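With one protein chain held back, the other chains of the complex are shown just where they sit.
Presenting chain A:
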Amino acid sequence: MRPILLAGHERALTQIKYSPDGDLIFSVSKDQIICVWFSHNGERLGTYRGHQGAIWTIDVDPTSTILASGSADNTIKLWDIKTGKCLQTWDFPTAVKRVEFSDDGTKLLGVTEKRMGHLGTIVVLDIKLDVEAEQSDEKAMTIVCEESKATVAGWSYLSKYIIAGHEDGSVSQYDAKTGDLIYNIPIHELNQSITDLQWSQDRSYFITASKDKTAKLISSRDLEVLKTYPADTPLNSATITRNKDFVILGGGQAAMDVTTTAARQGKFEARFYHKIFEDEIGRVRGHFGPLNTVAADPTGKGYASGGEDGYVRVHHFDRGYFDFMYEVERERQNRLAAVVSA
């Protein structure tokens, strides 16, 4: 599994997203530039310039038409993926830490930072999936997080709920239509910030990564913790692989705590766990700073990780990865095959 090293950013990576077809990788970093790459060979296709602050977050709509990005310059921008043209800019009082399209691409949510007397909010914007169309300047809805600010958020299946992870380690479920809070459940250790939230394919469950050194698989419907993956280092990101039942966690000693010690000490490795059995399967080394973001290829062929070191490492899985199977999984597969052939 020889990785492709994408050395296009000058500063720490903040988020990586694959396009829904898995052919493109969008990466954002604190260097204020959005890059898009071909996933199969790591060639850079282009950049999207315009932000005037560190870019915290990015998302692609389900049809790979429009790109949304949120930045420390207090804006969310929409981009035409094909031309690189900025289509729309929304201004906010504080930095935008997370954006995400709903599963039909008609809505965008943004998480804004709590700062300078402004409470953290989750805003919802209506989107027209057309590069020519005029986008609405108005916010469709605003959810104010009075208790603890939201750090990450996303749309559940059918855009039914907005799920948010908070700085205090809790996870909230909001009604996506009214913005009413339905549940707020302390999932991770108290006051250990949730650093990432990524969806399963059908958005019926998701994985959260936290500074409390665990990642948890949670059901969207009732916020029930399905699985827990313990790690030995604070986590910054977690993702669920397609086709194979794994999760990938990324983290490492916080950048400010990394001293002059050897790289092994920082635990800058991507960790693979079995999604169902919660066993650690293996680790992938390479970064020499903490992993800030990991993303799984939606087609299940690989994954990419972005580090504090400014590099994106794109991995294509080897045969061994696809062949690897627990005895009980093989058993089940054989049984299903037998049923199909019968």
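To be clear about the criterion, a residue touches a chain if its C-beta (ideal position, glycine included) is under 8 Å from a C-beta of that chain, and two chains touch if they have at least 3 such contacts; residues count from 1.
Methods note: contacts and distances are computed from a predicted model.
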item	value
Chain excluded from display, named as in UniProt, from "Geranylgeranyl transferase type-1 subunit beta, variant 2", "Cyclin-dependent kinase E-1", "Eukaryotic translation initiation factor 3 subunit B" or "Pyruvate dehydrogenase E1 component subunit alpha"	"Eukaryotic translation initiation factor 3 subunit B"
Contact with the hidden chain (one of A:L45, A:V144 or A:I182)	A:L45
Positions on chain A contacted by the hidden chain, ascending	20, 23, 38, 43, 45, 62-63, 65, 103-105, 129, 157-158, 160, 202, 204-205, 219, 221, 226, 232, 261, 264-265, 276-277, 326-329, 331-332
